[in-house]
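Left out: one protein chain. Kept in place: all the others.
== chain A ==
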């Protein structure tokens, strides 16, 4: 008792010959199907090359285009030929020319001999598989697919759309429940002949002729009618990427394949000389062979696919640009924007650096240059502080900064004097945490020694810019986490907002909060605001700031500035 191999070949005949020799060396009978599209010369050369193999025969040739019935017809015919000509065969193994046995063929033979009643075929219902080529799942079985997907894509798509619109639904023949699975199976003689001699076969064939990709569903469905003992897995290691294309194995997969302990793998790239030299492995007799363990390969390949699927906005790739979508404007990690804080507090940046593990920049979008942390003239990724370079594409500047420093929370100061062109993108960015003290721009004006007329004009301009910005932050497209206080409210109770922004950053310094920042001296600020009002400029963004210093509570009277003990 042995097993026979049905080989479907359409390209890479040198490698197909190599695979055939592996099978033949162990004495497996082989039936080869050569695609009808292969020209005569190539086919004859192949036939000559394998003419010395005793148990090899060729089957009738069909045109087997991907996704069409031809492959199933070819398989049926070749399987019939195998069963008729080789009565000693108990299992039939379906392989392709790009299949390579990883383990000695004798181990596969022993494995099958120990399980004479078992069919190895992946067979699952449509609801359970994530294959998505063309986005068709159930519809594979309920629509008609007379056009090949690869050659006649437009016709294929239009015909599908037309059927959907007309609401056409094919009736699935009685007695079968559609199942799908890997094309590569290994069935027992009993099951295979039961499928091929099924009294209703003509009816099923007629149905599957118009099903899409019948090679992944014909045997997978019918086996459910006849199998006694079915293992729903393929003995052939064959992986698909998320677009449904088979993964190809290259020389660098060698260690992975070796550890997988799978019997057969596909597809092997035809020029992978190392793989073809290394497999099938020679196992010294006496060494215990293990069960196939494709899990490791699954994990390795899944990892490769995961990072791409569907879109990982945290990854920046130069080969991706979703120009039709807003989502391309995403940054890689959370970051904080502080507006007004450095005006209200002296050395706010230094304090925030001490209080958190974040990197705190100054006004990155200042008109003169990008004020990176601690006065650097450039930052990670060789990002320049030049205002011209930055303003050429301010949002790319921000994206680059966040991407280059991923792993560390970034904070920067912002204000109405800065480049405002990023406001929309930052507001729409879910990674942004924006904290604003409205009207804080009045404090540097108050401290300034400039002529009051100039200050008044500047105040009016800043107020206009800031209120535009606040409109953006309040819009319904905003996705950033936003906190807004008026200057008056903030000054009245500074501790709570400060703790809130520290929580937003998340990574507070291990030393804990040991100090609060020093607030600017606001004696006379109320009077300054009143003077602005008297000049006809109403600084409403500051909030309701008292003209006289606030009446402090008795025990706080001696402390002019908030202070935290401990």
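The rule is simple: a contact is a pair of C-beta atoms (placed from the backbone, for glycine too) under 8 Å apart; a residue touches a chain by one contact, two chains touch by 3 or more; residues count from 1.
Note that in this section contacts and distances are computed from a predicted model.
Q: Would you kindly match the missing chain to its UniProt protein name, picking from "Multicomponent Na+:H+ antiporter subunit C", "Xanthine dehydrogenase", "Polar amino acid transport system permease protein" or "Glycosyl transferase family 2"?
A: Hidden chain, UniProt protein name: "Glycosyl transferase family 2".
Q: Tell me which of A:386, A:421 or A:448 is the one touching the absent chain.
A: Checking the options A:386, A:421 or A:448, the one contacting the hidden chain is A:386.
Q: Of the residues listed, A:251, A:504 or A:535, which one is in contact with the missing chain?
A: A:251
Q: Which listed residue (A:229, A:293 or A:378) would be found touching the missing chain in the intact complex?
A: Only one of A:229, A:293 or A:378 touches the chain omitted from view, namely A:378.
Q: In terms of residues, what is the contact footprint of the unshown chain on chain A?
A: 241-243, 245, 247-248, 250-252, 269, 271, 300-301, 304-305, 308-311, 315-324, 378-384, 386, 388-389, 392-393, 396-397, 400, 403-404
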